[in-house]
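Missing here: one protein chain of the complex. Every other protein chain is in place.
By written order: A and B. Residues from 1 in each chain.
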Amino acid sequence: MIEVKSLTKVFKKPIRGKGVLGMIRTLFSRKYKEIRAVDDVSFDIKEGEIVGYIGSNGAGKSTTIKMMCGILTPTSGQVLIDGKEPYKKRRIVAKEIGVVFGQKTQLWWDIPLIESFKVLKEIYQVSDEDYKTRMEFLSTVLGIDEFLSQPVRTLSLGQRMRADLAASMLHNPKILFLDEPTIGMDVLVKEKIRLAIHALNAKYHTTVVLTTHDMADIEDLCSRIIMIEKGKIIYDGPLKAIKHRFGNIKTLTITVPANIDPLEVAPYSKDVDMSSKDDKVMLRFDADKVKLEDVVQYAFSSYHAIDMKITDISIEDVVKQILVQQEEAKHA
Amino acid sequence: MRYIKLYFTCIKRSILSRLDYKHDAIISILSFLFSNACSLCALYFILQAIPTLKGYSIAEVGFFYGFSMLPIAIDHLFSDEFWLVAYRRVQLGDMDMHFLRPVPVIFQMFAQTFQPDGFGEVIVGIAMIIVCGINLHVTVSFGAIFVLVIGAVFGAIIITSFKIIFSALAFIFKRSGPLLQIIYNFTSYAKYPIAIYPKVIRIILIFVLPFGLFVSLPVDTLLYGTYNPYLLSLCIIGAAIVLFALAVLIWTRCERHYESTGS
Partner (left out) sequence: MLKKYKPFLRASAMDVMAYKFNILVWVIVTLFEVACLVFLWFAVYQSSEGGIDASINGFTYKEMIAYVVLTTIFGFVTFNNDTLWIINNDIRKGTIGNYLIKPISYRGKFVASNIGALLIMTLIFGIPLYSIGLGVLIGIGFLPIVSVWEFIAHIGLFLVAGVLACLINDTIAYIFGILCFYTTSAWGLNSLKTTIIAFLSGTLLPLAFFPPIFRDIVGYMPFAGLSQNPVLILMMKYDYFESAKVILIALAWLVILELFSKLLFCHAIKKVTVQGG
């Protein structure tokens, strides 16, 4: 369905001179710095897969997605969507893909949502019959009925995202690209959107590629993840494998009344990695090996904790870990 | 056929969103009225200081001026979105959604906005033509009316073509608004009979930036029978078709350079 072959995107960024003299110099000649946003990336995605395309900020996720949708042309390499290059056959590929960018809406700002859908129906040449059945399905799954007559600008972020999802599914695309679909939403709304993505995938067998920052998104949705850092793929495989590799890492952070000296933090067990900063003590451990209960109890008995927080491993942590492991593997 | 239907669907949307903002309509009508009043005042103040402008009376100059508003107004009705393309949308990388749709981008630009403000200009222009025409005791012939209509409609296409060409440059240079503005400002020179300009300028205003071709020459034909109306119409239609084809070609070439913003 999607084939990406040694895809590379290099951005040229002008180097601006410093001070007034430098500015005058840039007026006459300009030097560019090359930034390899995506560097020799290859992967295949099969029909019906839900793939999480993840990485830290600025790792090259959006750039890859934009090349896959055809709004950025690769510097070298190739993307094939169903055998066609999207940036060359834009209009043909456009019918086969649906795109939602979390930050920007594709809907018309000032008119009622339903009117936007009617325009899209014409643009994508959806037959009346298909339109009706799809709208029915999408309204149940996404619950957009309640705000169909409201102008888009009055919708909340979560409502807008649901509306955008519906809009991108109206023409029943084979592939759905979702760029940060849950960004800035609260847990309940995130949940709703994840359920909807599952339902769409199940009903239409739509291939979904999504970028996200949220580990929970990935656990809920993706059977496979592709992880990118500094433009290069550092992991491509099932989510289970990576979980197995890192275990069920959790971090317990407790706040103590006064700043604590890092040397004073006594080690508890070799399975718990302890560190401290200012008035916080962090205990990192694998919840499959050490009982959460024990760690909490230990922390509360050893320190005068006034607050506590338990966090799951973040994408940034996973990326860091993978890089460290790769580095170690190289030396060994 | 499909595109005509699609155009009307989109335009309905554009009008719908405009109706949502009543203040805005008032402001744009006000600004339009004011800007026309200012230009007319300026013209009147200058002409008052001299007996005739190279032999053209106030009424004659007014006739030219009024007629020039028609092609400008028609262009205004249909192609307002290109201003945004040239000034901001490409620069902000705000065109993504158009590139994701299975419809030509240039078509989407026309379908994006319909600017009813242009009707005001049409009304003022026609009013000026009628008032000045009566003053001048113009004899109306079919050929003359024909060439005026052709001048207005195909003149609009010529203006639109220039707008397309210079807003398309934004795809390459990120922002072409000021450039487009300057080219567009040349329409204001077409508001006067081109006979008042020296030969070089006249040639430029007919062959290079042909705003004189569809304003001055048709009016000359109506008022003084200078040219054969049908031959002139043919020239205007030909120029419009060639320019529009060129504009679409340039747009589609430049369009490929569109790059969404990086991350």
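One rule holds in what follows: a contact is a pair of C-beta atoms (placed from the backbone, for glycine too) under 8 Å apart; a residue touches a chain by one contact, two chains touch by 3 or more.
All values reported here derive from a predicted model rather than from experimental measurement.
Participant: Tell me which residue among B:I46, B:I203 or B:L246 touches the hidden chain in the full complex.
Facilitator: B:I46
Participant: Of B:F82, B:F110 or B:Y189, which residue touches the hidden chain?
Facilitator: From the options B:F82, B:F110 or B:Y189, the contact with the absent chain belongs to B:Y189.
Participant: Among B:F8, B:F119, B:F173 or B:F207, which residue is in touch with the absent chain?
Facilitator: B:F173
Participant: So which bits of chain B touch the chain we can't see?
Facilitator: Those residues of chain B that touch the unshown chain are 21, 23-25, 27-28, 30-32, 34-35, 38-39, 41-42, 45-46, 49-55, 88, 173, 175-176, 178-179, 182-183, 185-186, 189, 192, 196-198, 201, 204.
Here, only the chains that are shown with their structure count from here on.
Participant: Would you mind pulling out the distance in Å between where the CA atoms of chain A average out and where those of chain B do?
Facilitator: 46
Participant: How about chain B: which of its residues touch chain A in the complex?
Facilitator: Within the complex, chain B contacts chain A at residues 2, 5-6, 9-10, 13, 16-17, 20-21, 94, 96-97, 99-104, 256, 258-260, 262-263.
Participant: Which positions of chain A touch chain B when the two form their complex?
Facilitator: Against chain B, chain A makes touches at 11, 37, 57-58, 60-63, 66, 69-73, 90-92, 94-95, 97, 99, 101, 104, 106, 108-111, 115-116, 118-119, 122-125, 151.
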